[in-house]
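One protein chain is absent from this view; the other protein chains keep their places.
Residue numbering begins at 1 within each chain, and the chains themselves are lettered A and B in the order written.
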Amino acid sequence: MDIFVSGLLLAGTYALIAMGLNLQYGVARIMNLANGEMIVLGALAAFWSFTAYQISPLVTLLVAVPLSFFGNWLIYKILLRPLVRRAKSQGQLEVDSILATFGISFALVGIMVSIHGAYFTYSFLANPIEILGTTVAQNRLVAFLIAVVIGACLFLWLRHTRSGTAVRAVAVNAESARLVGINVDRVSALTFALGGAIATAGGVLISTFITLDASIGVIFTMKALIIVIMGGVGDIRGAIIAALILGIVETAVATLVDPGLTLVAAYFIFLLVLLFRPQGLFGRRSV
Amino acid sequence: MIRRTLLKVCASTAMAAAVGLTMTLGAHAADTVKIGAVAPKTGPLAGGAVVTQWPNVELWVKQVNARGGLKLKDGQKKIELIEYDDKTNPAEHIKAVQRLATQDKVDFIVAPFGTGFNIAAAPIYAKYGYPQIAVSAISDKIEELTQRYPNLFFTLGTTTSFAEGVRDILVKMKNDGKIGNKIAMVNVADAFGIELADAARPLFKEAGFEIVYDKSYPLGTPDLSPVMKGAKASNPDAFVAWSYPPDTFALAEQAIIENLDVKAYYSAVATCFPAFGGKFGSKINGVLGAGGVNVSSDKMQAYRAAHKEITGKDADYWASANTYVSLQILEQAIEGVGSLDKEAVTQYIKDNTFDTIMGDIKFENQFSNKFWTVGQWQDGVFHGVSSVNVDGALPVIAKGGWN
Partner (left out) sequence: MEARWVGPVVGAVLFIVAALVPYVADGYWMSIAVTIAMYTALATSWALFSGPTHYISLASGAFFGIGGYLVATAMSDYQLSFWLMLFIAPIVSAVVAALIGFATLRLSGVYFVIFTLGLAEMIRNLVSWVQNNFLGSRGLYVLTDFTEDHIYWMLLAVCLAIFLFGWWLSRNRLGFALKIIGNDEEVAKHVGINTALSKVILFTTTGFFGALVGVIIAPRYSYIEPNQVFSPELSFLVVIMALLGGAHRLWGPLVGVIPFTLIWEAITISFPNSTTLFLGIAFLLIVYFIPNGFAGLIEKYWSRMRA
């Protein structure tokens, strides 16, 4: 039971990290290496407003998410759209977006270091709460619940609304989507912005229980990429299932085998998934 | 059109490079003492360096310049500081030190931050004859290293002495009847954590302790709750973590959540950071950690006040003071020699005793055997409770819950 509850909460964290990237990569076709920095940026905002003005991270969330949405929309419009336009193939765009977003991530790290170079650490809801006989931290529980809400909203939006369907259409095939009258450029920009906003929300929440610093983003980017690829690009369910698997496997290995092997186990699972389902758990076989 | 912009970009980058190179070459003014400093401002170690290393460099340079500069035979000279970010990358570090030595032609260099960086840079310091007063470097190979590099000095202690410090405290608490003999030990599976756990294991066993939980966790583990749950389930009397900064915070948080009931709780690096106390407040009263200072000494109080005033930050309760001490030693050696002769200054460091904020410091075989090993949070301050040859240790207290 311990394993299940703790694993579930960890899965919530992973889902927060990965859902944004899943949208960005699946729909806007940008392999965003600056995803981790968006997370750290959220953490920095939460840390700064909490320590300087005692503002609750949950309030910060309300301010930071729209800001991040707008900021990411600008990043897409100004920095990434030219690359999308000039790319002759998906491979070319992948290479260009790796290079460009790597540059963006460096620039963001540079900016954050100049704001606060030391660790972002503070205490928020760091109290125990009992669930199904397991002691967990309240801040992790809050993050998990919000992750569930975000995931559910995304899922319902993508499934059951007109705009959500347009997004899925672009994810499946941008060319065909254009033919049926979808403004692919607009959809891509908004999805990219939404992905960034979700990453920032994740960062705000994660900062309540993980100590971050300005340079730590790459760790999150790597984890997010693994979850996205494992789940299948462009399907939000995949990212959530993959996050669940990783969360529970890591917790189980840490508890039953050895905490030293948690990350090894995570990569091993990832390898197995790739070997037996190369397109990811929910991915479509490419044609 | 595009081609023209492109050419412009290339040309201007090349220009920037050329200007950058010549500017620093040309600016050699003989009326200042040039001091170089290379340490991380970004990368994994930056979070530690901006607390422990950089503020002290800033503080020292400002203080020396405020009193008119370094007193040399040919008059007083102010310090000109040249700093580079090594991005926590040894190759970058080596390049930057080479640059300081051969292009900027600095007179002295502040020793690097981190064990690996001090050792990686030692051959360059040796080659150009700079004294290297290493602070944040803990090693069990000090003898071999100092023989190899005649201008390398160590000030913070050895790996084994840190493990011994913890053992001594635990033995004392056991003899006083405060704790039993069961220890839960965890460590971060990276160089420093593995070395310390390896040194501690036999020491604890020889002292009659039973290690009931002994696990490592990877660097960058996002969730340490399974580790803490495992440690708790082993029902220990004492908890020891050979941890790095992000996990030091995470372990304490999990211990509070799980209400880990031990009378002795130790975590290694960053337990002494003011941010640690700031985060957990009174809950961490009685937590043990690596380092310590004697806050009641007048000199130390003056130092901490100046640190706060000039850098705007609180000094940490361990290596901040040692870092400042290393700069005081450098300062006194330069003034003692009265010139910028690196060889003479190195010799002066070997031969003399220095009056610092940590008391008198003297090197024996390039090693200052005077340092704190264990400190403890008591009433909002991290006091030294165990040391090698430093005065002012407070008696250790048993941890009474996480409130």
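Basically, contacts are C-beta pairs under 8 Å (C-beta built on N, C-alpha and C of every residue); 3 or more make two chains touch, one makes a residue touch a chain.
Treat the numbers as computed from the prediction; the structure is a model and nothing was measured.
Colleague: Among B:122, B:156 or B:170, choose the residue that contacts the chain missing from this document, as touch is defined above.
Modeller: B:122
Colleague: Which is it among B:31, B:74 or B:144 that touches the chain not included here?
Modeller: B:144
Colleague: Quick one: which of B:89, B:181, B:311 or B:352 touches the chain that's been left out?
Modeller: B:89
Colleague: Across the whole complex, list the residues on chain B that are touched by the chain not included here.
Modeller: Missing-chain contacts on chain B: residues 2, 5-6, 9, 13, 16-17, 19-21, 24, 41-42, 44, 82-85, 87, 89-92, 94-96, 98-99, 101-103, 115-116, 119-120, 122-124, 127-128, 139-141, 144-145, 148, 159, 187, 189-195, 197-199, 216, 218-219.
Colleague: Since one chain isn't shown, list which residues of chain A touch it in the complete complex.
Modeller: 31, 33, 79, 82-83, 86, 91, 94-96, 98-100, 102-111, 113-114, 218, 222, 225-226, 229, 233, 258, 260-261, 263-264, 267-268, 270-271, 274-275, 278-280, 286
Here, only the chains that are shown with their structure count from here on.
Colleague: What's the distance between the Cα centroids of chain A and chain B, rounded to whole Å?
Modeller: From the centre of chain A to the centre of chain B is 35 Å.
Colleague: What part of chain A is in contact with chain B in the complex they form?
Modeller: 2-3, 6, 9-10, 13, 109-110, 113, 117-119, 121-123, 126-128, 135-137, 209-216, 219, 223, 250-251, 254-255, 258-260, 262-264
Colleague: Can you list the residues on chain B that touch chain A in the complex?
Modeller: Per the stated touch rule, the residues are 41-44, 46-47, 50-51, 88, 186, 189, 215-218, 220-227, 229-230, 245-246, 249-250, 253-254, 256-259, 270, 273, 275-276, 278-281.
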